[in-house]
Structures are given as C-alpha cells and as structure tokens.
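Only one protein chain is missing; all other protein chains are in place.
We just call them A and B in the order they show up, numbering each chain from 1.
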Amino acid sequence: MSKPVVATTSLAGCFGCHMSLLDIDERILDLIELVEFNKSPIDDIKTFTKECDIGIIEGGCCNSENVHVLKEFRKHCKTLVVIGECGRTGGLPAMRNNNASITECLEEAYLNCVSVQANDEKIIPNDDELPMILDRVYPCNEVVKIDYFLPGCAPRADLIWNALVALVTGDEMNLPYEVVKYD
Amino acid sequence: MDNHKSQKSFVADGNHCSCDCSSLHTILAKYDNDSSRLMDILIAVQEKAGCIQEKAVKEIAKALNLSKVDVEQTLSFYHFFSDGAKADYAVYLNDSVVAEMMGREDIAKTFEEEVGVTFGKISEDGKIGLFNTSCIGMNDQEPAAIINQRVFTKLTPEKVRKIVIEMKNGKSIDDIVGSNVENNIKKQGPILTKDIEVGEGLKKAVEMKPETLIEEVRQSNLRGRGGAGFPTAMKWKFCREAAGDKHFVMCNADEGEPGTFKDRVILTERPEMVFEGMAIAGYAIGAEEGILYLRYEYKYMQSFLENVLQEMRSKKLLGENIFGKFNFDIRIQFGGGAYVCGEESALIESAEGKRGEPRDRPPFPVVKGYMQQPTSVNNVETLSAVVKIINKGAKWYRSLGTIDSTGTKLMSISGDCEKPGVYEMEWGFTVNDILQMVGAKDVQAVQIGGPSGNCVNPAQFNRKVAYEDLSTGGAIIIIGKERDLLKDVVLNFTNFFIEESCGSCVPCRAMTVQYRNRLEKILRGNGVAKDIEAMLEWEKVMKTNRCGLGHSAANPILTTIQNFRELYDAKLQKDTDYVSEFNLEAAVQESCKAAGRQPNLGGE
Partner (left out) sequence: MSMVIITINGKEFSAKTGEMVVDVARKNGIYIPTLCNMEGVIPQGSCRICTCLIDGRTMAACTTPVSHRMNVETNNAELEKIRTTIVELLFAEGNHYCPTCERSGNCDLQALAYRFNVLVSQFKQIFPTRNVDAKNPKILIDHNRCIQCKRCIRRMGGSGKPAWFSFKDRGHKVKVNIDHELTADFTDEMAQKAMDTCPVGAILKKEKGFDVPIGRRKYDTEPIGTEIEKEGAKL
C-alpha cells in the first residue's frame, strides 16, 4: 500500500503551528516513514503534484491569496485539518475584526502610524500582484468545509502527533486533556 | 441588523437637556426621594426635558442615595428613556408584523421624506425624531405611531404629511388632528356587557368571608388570562396564606405580546370593573394597596384612568373603610417600554424602580413579591371576570365555555381579515370559527397567542382554542396566502425577542441571535438540512432559560418548522451539508477602495 500523502500550508498565521509540528522531535523520522509529503513548506513543494489524503492548514484567511490556497487545499485533499487558533477562530490577526475597519487598519499601517516615515506620496500598497486584503479575517471554516480542528497557539506537538497518527492509521483520535488547549 | 429602537445612541448637536434643577427637585420631592419610585422619577424627567442627561442622573442618584450606575441600569433598560438626544416630537412608529402588513413601509418612507432624516435619527433642528418601536397595542388600526404619548392610528401618507407640517409649525401635540384610538369591539359577551352597576360585585364580595370568596372563584374554575393560565383562586389562596407585613395586588396591564390589545379596550370601556376587580382581589388576599402596572404605550390613558379612580374614591369604592369592611387604594405605575416587564416578577422589579429583570423562582411573587411582600399579579381581564363571577355566581360562569376552560375569552384579532377587533368568545371555538367570523379568506397561517404562541397551518384550523388545546392570552394574527411567512412574520418575531430579552440568561440573550442568523442564512438560500436539525436541537437549551420569554423566544421558528416544514425545505440546498457564504468580491471591496486599486478576481 502506498503511503498517505500529506500537504501543509500556513495562511494568516505565524508559522508557529508548523514549528510545533517540527517539535515532535525525533518522531519526525517515524512520520516520514508513515506519510509522504506533497505541497508543504517542509519540503518546499510549491504546488500540488498529486491528490492528497490529508491537508494541514495553519492560519485563517486575511487576504485573497489565503482564500485561493485554502480552496486549492479543499480541492486536492480528502481531509482538511486546521491546526491552531488562527485557522480555528481567526486568532490574533482577527483582533482587527472587532476593533477597526480595514480602511482604518490600512491607513494606520501605511499613512498615520508614528513609524511611517518615507511614504510621502501617501500610498497604500496597490500593486496588482499583491493579494487583496479581506474586510475581516475569516476562520477557515467560514470559507471551506473543515473536517478536524486542533486547537492551540500553537497546538501542542503531542496533539498534532496523536491526531495525525490517528488519521493516518484510522485509529480513534485520542486527545489527552493536557494537550488540548486554546493557548 | 441594526435596529434603531431607542434614542440612546444618538446625540443631536445643540440639544441640551432642559430639566433645570428646580423642576428636578420638585419631581424628586413628589416621590419623597424614594428609590423605589425611580421609574416615576425617570418618566417625569423624560417628559419634562425630553431626555435624562448625565447631570440629571447624578442629581437623581444623590437624592435617592444610589450610585450613578444604579440609576443608569434602570434608565438604559427601557426604550422610551433617552440619555442623550431629545426631539420636541419623538415619533415612535410600530414595526410589528401587522403594522408591516398594513402598509408601514409607505408610512415610514413618508415620514423620512417629510422630516428629512432616516429612522433612528433626529432632524437637525432637533424638532422631530423618528424611531421604531415594538407592537403598541393598536393592531386593529395599523399603521400607528406614538408621538409624545399621543397615539395616531390608521396612518396614511396623506395624514403623515399633515402631521409633519403641524409638528414643524410647533403645534401642541394635543391639537394635532389624527390622534384617535378606536375600541373596535366586534363581539360583546358577558364580561364586556354592562349589566351591573359599578360596585355591585365588590359589595357582594365583602359580604363574604375572604376564604368563601376565594372558594367561589375556585368553583368558577377561572384561570389567569395573561397567558399562563394559572388558577386564580389558587394564586389568591397562596398569597393570602403567605406571611408578610403587607400584601399587594398588582394588575398586569403591560400587554406587550404583539397582537394583543384587549386589555386596552377593557381599560377604556370598563375601567371601573378592572379597579373593582383589584379591590375584590385585595379583600381576598388581605391587601390594602393595589398597583395597576400600565405599559408606557398607553400613557395617553393616564388622566382618564386617574379620573375614574378619583370618582371611585368619591363613591367610597376605593379608599378607607370600603363598605365598612376594609381599606384599599390603587396607584398607577407606568412602565418605560419593555415587553419582558409583562412577566410578573419583572413587572414587580420594574414597579420597584429597577431593571425589568425576571427573578429566580422560588420564591414566587405570592410569597415574596412587591417589596418582598406577598403579591398577587393578575391580568386585567382576569380581574374583570372576577367581578362578574362574584356578581352572578360561579355556577353561572361554569356554564360558559368548556369544562377545562370555563367562561369567555377576549380575543384580539388582527392581520389579513375584514373585521379586526376585540371579540369576546366562549372558550371552545375553533380557529375556523374565528376565520369565518372575522371575514378572513385565503389564509396561509394563523398565529395563535402572539409570537410566543403557535403558528398553525390550515390542516389545524379545526383545532379548539382553549387551555386544553391551543392555549392563548388572546392574540390572533391572521396571515394571508400572499405573505412570505418566514421573512415577513417569523423573522420579524425573532427580531422582536432579540430586542426584548432582558439579557440575563445566556441562551435567551445569545441563542436568539444565533436563531436569527441561521434563519437568515436559510432565507438567503444557503441553508442545509443540518441547520434545521440544529435549530430543533437548540430548543432544549432555550428551555433552560429563567423565564417565559426565553422559553418561547424560539417558538416562531420552532412552530413553523413543525407546521410549515415545506417552506423551509424549499429553500434548502440539497445533497450537501456545508455551504460557504464567503464572498470574495464583497470581502475585498473595501480594502481595494482604500488602496485605490481594481479588485482582481481572476477566475475565483
């Protein structure tokens, strides 16, 4: 039997969840035995080269690029697993959702903030190549259907490990109390 | 949804509260600096000054030995109080289901055009403010609005234009034509019929021992007409037997259930009977004080009712030594605009000058009610029936209606029919009987008992209206075939509950919002079967709420899922259990505008 294929990505996140994934220490060797990685920053495969069994998502959607990638993942992965608070609830990036409009955020960031020094032309970046910013930060399940959520900021390495092994082996997910945390 | 139901969030520039210190002190002195009369004080200040500003709040707090936040918690609870902006004329236009059916939209538009501001705002000159309000008890003569405590009914764009001109000219509200409330009694039964003299019931009552009197009421099988249907005699017995320094009678005239207006009609047509009923209740339970809790929407009745009370006092039917047997007097307590205050313990809290938050039970009001003393809260109609029961005997009363639902019921009937109004009916009639009587054709649904009741479908029109089948406090709203039941009725009712929840219980406060959101998702065509299942499942959570409002706040949705499932099913997306409502085009619009770029949606 061929090994299950896994893809991972970081959307509007800080890569902390990916760090936590690496935090499984030497078990990473077991993981490589268990699964094959496709599109992922871990192996630097940039585009899907085959259909995957499991897609692991870190981060929510704050721009059009995030939305595009998330939809690609939904298209190419049988099962989507969101890891971390940002993907699950919007997380820290979503703190703008209830505080300010995106216009206010952009003006603060590029025009008014004390640390803005050289933007004499008062430009808010508008190059066509740039992703477009969303009006608010969207948790992943508002954009596509998500199958599993693993909370944490970042999720404990053991949580990711346990869940992943269960998904790959088809065993029941056993998530001990100490590892399911929202922070 | 942004529902501009109160004036609170708007401060019109240049409009300052004009309640000067001397009038404030007169008001405070009138109520003896008594914090339990905070409602009356706030109402007086609001009416004097058009708003209750921070300075007044501080003064009131100081005089009543309260903190500022104490005063603010009451002030902010009621939607006719304003802590900021004021308008010379505050127009409160009803936005209930039946108002919408009768053409509210045109009326609202005309008001907005003529005044030059949208609803929720005050004109720049501070003259006219436009606000929405929940049902004002005029369903049989909608569209209707309250302007400075005067009620204007059967509004037409034409009428509105005239009214606005008069307001702009600064005419006194009493002189503006069009303020007119009809009683529309379409069927008079034994309770409404004036066949006994004022005081006759009371005279007979005091000839009995209180226990015998209660027994007579028990024999009649009278059950509360406010909606819950609790046996009146049992309530009185518990109250009489409860220990306390004093006992109180409260007459519940909050009449907030959208679609109900029969208590208004009784209070206009037979006010003496209501007060007499209160006195009888007082004699039965051993109370010397009665309070009529009247919703603020009926403020226009104040002087009329005060005169009736005065007249009854002069006839010695109220006051000291009534028929040589007991003392009893009545005061009128106004609410400030809050449906939940119809719930008896919230009503008591409100009458004590507080937020209308229902109490935890036990203890029940009959044991610890107003001022922590045993209190019997009875509906206007219940107390009216008592007068006739005492006069004509329990046996007579029992001969009317059915075995479990004796006597008659006043029905407030409105909606899509030819003859809306008040009908006094012997219990046991069917929905069909009503429809025939009021001239309703092509009926899609009938809402029995207002939003908190049951929305029944044509296959159920042969059901009986009675405690044992379709129980009701008396509101019947007829919904014609051409209406969009889910959007025009169910959504409106759900918004009503969101607006009127006191906010104490989590499920009532937060789940109502989730119900609304889920319903709107279905209405947008994005619902799935799972959404319906979820809404049905949530009922269990709603049943944990503290009071009846929370228990029934999901009823508009739940009873229509039950009785009009096909309307929901037709809107659901099939063969999927997930629909994304994310819309990239809408989501990037604002940021692209801010950055001055064209959205590039390339193929998404």
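Everything that follows uses one rule, which is that a residue touches a chain if its C-beta (ideal position, glycine included) is under 8 Å from a C-beta of that chain, and two chains touch if they have at least 3 such contacts.
Being a predicted model, the structure only gives us computed values, none of them experimental.
*Asks:* Where does the absent chain touch, in terms of which shown chains it meets?
*Replies:* Output: missing chain touches A, B.
*Asks:* Return the single residue from A:35, A:67, A:80 or A:94 that touches the missing chain.
*Replies:* A:94
*Asks:* Kindly note down the residues of chain B that lie in touch with the hidden chain.
*Replies:* Those residues of chain B that touch the unshown chain are 8, 61, 65-70, 72-73, 76-77, 338, 355, 360-362, 498-507, 509-514, 517, 534, 537-538, 540-541, 543-546.
*Asks:* If the hidden chain were put back, which residues of chain A would touch it?
*Replies:* Interface residues of chain A facing the absent chain: 85, 88-92, 94-95, 97-99, 136, 139, 141-142, 146, 148-151, 153, 175, 177-178, 180-183.
Definition applied: only the chains that are shown with their structure count from here on.
*Asks:* What is the distance in Å between the mean C-alpha positions of chain A and chain B?
*Replies:* Between these chains, centre-to-centre, one finds 50 Å.
*Asks:* Which residues, counting only chain B, touch chain A once they are in their complex?
*Replies:* Its residues touching chain A are 578, 580-582, 584, 586-600, 604.
*Asks:* For the complex, which residues does chain A have touching chain B?
*Replies:* By the definition above, chain A touches chain B via 64, 67-68, 71, 101-103, 106-107, 124-128, 132-136, 138, 142-145.
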